[in-house]
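Removed: one protein chain of the complex. Kept in place: all other protein chains.
Then we have chain A:
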Amino acid sequence: MAEDASGTDGLQVTVEFTGGLEMLFSNRRKHQITLPVRDENDAAANIAYLVRYLCQNVMRDHRKELFVLDDTVRPGILVLINDGDWELEGGEEYEIQPNDNILFVSTLHGG
């Protein structure tokens, strides 16, 4: 397993939550995560897998629907991959690279 580019057992990624989402993730904005290189089906880890992984392993809050709806990131939550809109990078299909910074920002809170 350990021969990926990051040189560890998985992909080192920084995941950030802002705009109110941090409250679903132990009130912490920044999380350093080691993500398995391959997903459940032995495909390269992509954003869709990261989101599943976050729900299962990082999120303590039971209100999953505030983060994920219909198996995808809830509409109204922006996803930025290294500061770029995920839609410019292929959306859920984007294959995560070592040391990527993935930011989830809710637009749904406050005014």
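Simple rule for what comes next: a contact is a pair of C-beta atoms (placed from the backbone, for glycine too) under 8 Å apart; a residue touches a chain by one contact, two chains touch by 3 or more; residues count from 1.
To be clear about the criterion, contacts and distances are computed from a predicted model.
Q: Looking at what's absent rather than what's present, what does UniProt name the missing chain, "Elongator complex protein 6", "DNA-directed RNA polymerases I and III subunit RPAC1", "Cytoplasmic tRNA 2-thiolation protein 1" or "DNA replication complex GINS protein PSF1"?
A: The record names the chain that does not appear here as "Cytoplasmic tRNA 2-thiolation protein 1".
Q: Even though one chain is hidden, which residues of chain A still touch it in the full complex?
A: Touching the missing chain: residues 18-20, 23, 75-76, 78, 80, 83-85, 87-90, 94, 103, 105-111.
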